[in-house]
Structure formats: C-alpha cells, structure tokens
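Note that this complex is displayed minus one protein chain, with the remaining chains in position.
Coming up: subunit A.
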Amino acid sequence: MSSHDIPEENLPAEQDTAHGAVTVADEENPFADPGLPPHEHRVQDIDEQAARRSERTVAMLFTVSMLATLGFIASYVTIPTDKSIFVFPIGHLSAMNFALGLTLGVALFAIGAGAVHWARTLMSDMEIADERHPIEASPEVKTKVLADFKQGAKESQLGRRKLIRNTMFGALALFPLSGVMLLRDLGPLPGTKLRHTLWSKGKLLVNMNTNEPLRPSDVAVGSLTFAKPEGLEENNEDFQTEIAKAALMIVRLQPDNIKDKRELEWSHQGIVAFSKICTHVGCPISLYEQQTHHVLCPCHQSTFDLSDGARVIFGPAGHALPQLRIGVNADGYLEALGDFEEPVGPAFWERG
C-alpha cells in the first residue's frame, strides 16, 4: 500500500514515537506498567480510498454469498441424486453432495469473511479498558444474607421440630425408589441365558454362505468355514441375538497337528468347530492364518491357536474360545453333539 495518494491532512499528526525506539520512561521502576500503548492507525483510518476499497471487498463477499445460495438452489433442483462426478484429486463423488456442500460452504464462508473483514478494517480498533469488580460480596452483604438465612431457618422451625425434619428427609429419600423400581422392566434378568446357545445334540452345521448342511468333505484343509445351527434363518425374529452366540467357525487340521487332547476328542477327522465370538469383548473372529492355525480377532487383535485348544497366544482376551463337540450323523452330515459346555463370548461375573 503506497502512501502517495493519501491526502496530507489525513496523515496522523504524530506517528508513534514509542514504536521501535527504546524508551524507559520510568527511571525509578523500569518494570512498571507504562499503561496502554498509543493507538496505531490502520490505513483505512487515515485513507478514505483504502476504506472504500475495504467497503467494496466486504460488499463483494456478501454478493458472492448471495450467488452461492442461488447456486445451491440451482444444484438442488437440477442435479439428479444418483449422478457422480470425478473430482481431482479426491476421486468419485456424489455430484449433488459436492455441489450442495460447496455452494453452502461458500455462501456461509463469504458471509463470515465479509463480517470479519468489516470488523477488522472499518470498525474502530481502539482498545478500551473495562474495570473488573470483585465477585465476592462485601462483608455487609454477606452479614445481611447470613442473618436473613438464619431468620428464614428459624421461622421454618426446621431445627426445632425434629419430627417434621426427620420424616421429611425420610420421605424425600424414599420417593426416588419409585423411579428406580420403574427401571426394573428395562430388561429381563440374565438367568442362564448367556450359558446356552441354539446348539444341541443332533443339530446340523449349516454353511453360513450357501445355507446348506455341511458334510466333512465340504471342509477343505486351510479354509475357514462359518456355520450356523440348522433352523436359524435370517428372517427369524431373534436371528441377530441367536447368531450373536451361536456363530461357529470350522477348520480342518491334520489330526496329528492337534496338540490338545480334548480338542482331538471333540473333533471329527481333524475338523474342529469353535465359537466365532471372541472371548474378549465379543467381536466375531474372522482372520485365519493357514500355516500356523492361528485365528485373529480384527477388533483388538486377540490371537488364538486353533491347534491347541484355541488358547490365547496374544492380545487382551482372557480365555480360550469354547469348542463345540461335533460328529457325523447317519446321513453323513456334520452335527453338533451338544451345546457349548461353557458360555461363549465375553467373560462375565457369573461365568465361573
């Protein structure tokens, strides 16, 4: 900003002498508060042309906002909802979302920028000092309030009539119990619900993806198969709640590789079935490492060794995955030989 076009009479009579120069006015105490520094003029304060430029900038910003709002309305009316556009470098975006968001953003931002520019360049920037007043009341007020309180307390006779006081406290303490009672029906009591799943003796293992009962030959070495109990269908009313407990994962190991004796007993030709629900906080386990027979929960990285009773080998889980005892029925299908012997999913107080 050059100053050649600033009329002489608009220039401040006295530029700040303090600026840059070192002045320690107070010889006695050089650290003393020198008081508010003198006001420094902005170019708009002394040059009407600069002020007019600011005015035009602000007006332009407000006009941009108006145009952007019109753009918003136009986009809303004209752009089909399913149209997508490619925006470098972001990629494919919904055209509607992109247009509406940007026009709205510009409309709002321009209003804000205009207002802030107006405040910064044209409104007075003189600093003003306001006095503070102590928050604490004066001793007289305090005395008066305490006396009033005493008077009020005395007139209520609360301190004297102990019977009233005690029964009132009793009543006030008891009545919230009604509210607590009303919370009782938020849910049923747990009972043994967390101990049982839909699995029971003779239930077929149904492939989650094909919805067909599994035969041992369907389970290949190195694959991870997810299964549900027969009869549980996606459109069952309680499907979500039942599958949250009954979800099963099946792998085939070489029987020689199974280190845990019970696991081997409960398997069928090296096919083992474990609960899919992590014993940490209940995420479904979905990552299987074929070489090591480790499974990993993608939520919190608990790792279980399926060749060794699904014991925890890393991560925050506290105990092994429950195993389902399986066999083959007369028709050659894999079936459960009972429910899980221990609760599936996260541990809880009553689990034992």
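Before moving on, here are some points about what is shown:
As a convention for this text, a residue touches a chain if its C-beta (ideal position, glycine included) is under 8 Å from a C-beta of that chain, and two chains touch if they have at least 3 such contacts; residues count from 1.
The criterion applied here is as follows: contacts and distances are computed from a predicted model.
Missing chain, UniProt name from the options "Cytochrome bc1 complex cytochrome b subunit", "FeS assembly ATPase SufC", "Spermidine/putrescine import ATP-binding protein PotA" or "Anti sigma-E protein RseA N-terminal domain-containing protein": "Cytochrome bc1 complex cytochrome b subunit". Which of A:K203, A:R252 or A:K276 touches the hidden chain is settled by the complete complex: it is A:K276. Touch with the chain that is not drawn comes from one residue among A:I90, A:M181 or A:A220, which is A:I90.
Screening A:P30, A:P139 or A:G179 for touch with the missing chain picks out A:P30. Mapped onto subunit A, the interface with the missing chain covers residues 18, 21-26, 29-37, 76, 81-82, 87, 90, 93-94, 96-102, 104-116, 118-120, 123-132, 134-135, 183, 186-190, 193-194, 208, 226, 228, 234-235, 239-241, 243-245, 247, 276-277, 280-284, 286-287, 298-302, 312, 314-319, 345-352.
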